[in-house]
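A single structure is presented below for examination.
For this view, one protein chain was removed and the others were kept in their places.
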């Protein structure tokens, strides 16, 4: 280890990741969380929330393409999209790739964070936050959804893990996902970033799957490899109607073209389809997973 | 970070991984390398060579199934298999899954290491080193190949990265791969563990691909995610005749059944096929990769 | 930082010390504490209790000479000596340097630890634990003192810091020191290892001073520099009668000769006297220190 400035993150108390800091950019504590923006060796500019890595220049495209593109393609012609969380603005950026999208509502509880990301991480949102189709709401997503009767074609959950005491705990429960379900149109789709998909810590991924299965007729878990998260990463796509597993390559190409999506750096057509192929260790975990509820929430243990 | 005993590994000088040591098991320096066997939190029993992680109880099956099974399936009826390296004996274990295999030659330069793995990591080899089909040779693979005129159906290269000064440097060159080519039967297959497949450090993976392309008519890179390596991992399958990309699911099932392979914990039929779908960032890297030769070797820079 | 095995200790949550492990020797959990014996670079063989450094080959002589010799010299002719704690046996070793000593009682709560130190750290005790003058009692010092009515010339408190939940908390209170006082002969002396004497964390040193001042007519704090503790270290010598500050060099020489003490590696006559000269920052801390009682104990906060 070279001497000097390092940022340390505990994946859990058994695994420690040390990132060499090339350049310190900004730190503060917003009303909701500690924010650190650093320029790291290898990873480049990187955002940490409450000292957990959120996204890094080197591969934020892997995460954000993986989170957003599958729902766009599966739906085929989304007009109204809701993003829960996603403060960096990169999820929004990916949503706006689809020419069919007329309105993208992003609800993030932390307005200070959104402003900081615009200032320090403009490469993430690339103007998306100022797009005329964007509607940014700084409020608690739960309150927003209980108050409004708007419906969406796609809802994307881009939230941090439910650490002890975190407001995101209630946003990973059956009760909450039922509310989401009510705000989706008949062919609507929900995608949930669902944490690590490694052989040890996959209970969160699996439990979200099991919980969504109670509510949605079609739930398709998929994964991608986020280097800066040091782990394969899981996503759950819950659908009221369309099943992406029924697509062949031609169908995916047709849909991508129709949506006008181009310039992807991670996903391509075969990889889109391959993402749904999961290893046997995850299949086994899905079989044993429990349902997450307000009475029995999932709290990410360190 | 909790206090106490930790093992630290530099992925490179910018990325540090700290592993909490639950139990110290064994350390020594063989004639060739430093060996550490530790029981880590999360990872379980873990082998380090020259302070680099080699394989961990938690997911050695991911690595070893990924390294071996694709060549077995692609070949379809391998009888003679050669393993270069693979001291833990788990590569051998996977090779012996195929009922067609009559002879598995394993050439590892470090006999002390092989003995230590038998003693401290018996769950890796599970008796494979004592199997009557196994022929263990403790010698330099390069010398072995130059001396012998034996031919094999499959050769599997399970070597450590070519660190500065390492004897494995010459085992990743065009000259060496040409020798390998001569020792393969007409429908022979070579699989090379090829290092990280992340968006930053993928030059090794790509250069091995480019080098094999000079020699073999068919080269199919694939990947899997090794949690204990903190990275997606690349493999190159070079084939004289058969192309696994032409298989459909039925064909893969037929071959697996015919080989009598069962009990896999990572790979399954769809994931086998999906492993060959690589992201655009890797495709771009393959396009720009250079050929590795003795005059212009690849040395893993930290 | 070189890769490989390290032992990490938090001095507090702001200061982390990393020790490179040359050789792992032994670890276990006794009934009372976690024990780690390691061979470290620079420090040599080192004992950790509950992951806190206790003593290291490189300078255990500095600590143990500093802890014991001043009381021997100040008393001048100790016959009965009591050691509270001191599991390594090195405090006992120093006590037995004085030819006047007829009986050295060592009371340590952790018999397993004493056995481990005999086995793994024989250079510490050098046979002292088997000396015919030694009386080893494995029991709680508090219980021993309440039960017995024996009196001693010197009592030496060689205990770990009172971490949250530690049994040593009550062994640093006014109530306890009053019991100690009753077990000292008329010219008896108590020496207490009193923790760091640095400019920041000196409240423990100062509070023990203030507490002893309530009970003993003479309290003389002194310090020495324990490299392996990364800090200057404080001791309090509380005396019923004799004041070491009244000694000149000739008097100290006379006493050392009379006790037959020789072969010291740290202390010498001028340094003995100099140890009582403390910096102004400590004097200020002593002036503001509080009394430690069972109702208001001192707990070492991390």
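Every chain is named by a letter (A, B and C) in the order it is written, and numbering of its residues begins at 1.
Just so it is clear, a residue touches a chain if its C-beta (ideal position, glycine included) is under 8 Å from a C-beta of that chain, and two chains touch if they have at least 3 such contacts.
Just so you know, these numbers come straight off a predicted model, no measurement behind them.
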Practice problem: In the full complex, which bits of chain A touch the chain not displayed? Write them out. | Solution: 1, 3-10, 16, 21, 23-24, 27, 34, 36, 51
Self-check item: Interface with the unshown chain - residue positions in chain C
Solution: 1-2, 6, 8, 10, 12-20, 40-43, 58-59, 62, 197-201, 223, 225, 227, 230-232, 264-268, 270-271, 273-281, 283
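Throughout what follows, only the chains that are shown with their structure count from here on.
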Quiz item: chain B-chain C contact: same residues or different, taking over half shared as same?
Solution: same
Quiz item: For the two copies chain A and chain B, what is the rotation angle that overlays their Cα atoms, in steps of 5 degrees?
Solution: 180
Quiz prompt | Mean-CA-position distance for chain C and chain B (Å) | solution = 55
Quiz prompt | Distance between the centres, which are taken as Cα means, of chain B and chain A, whole angstrom | solution = 33
Quiz item: Which chain A residues sit where two or more other chains touch them?
Solution: 1-2
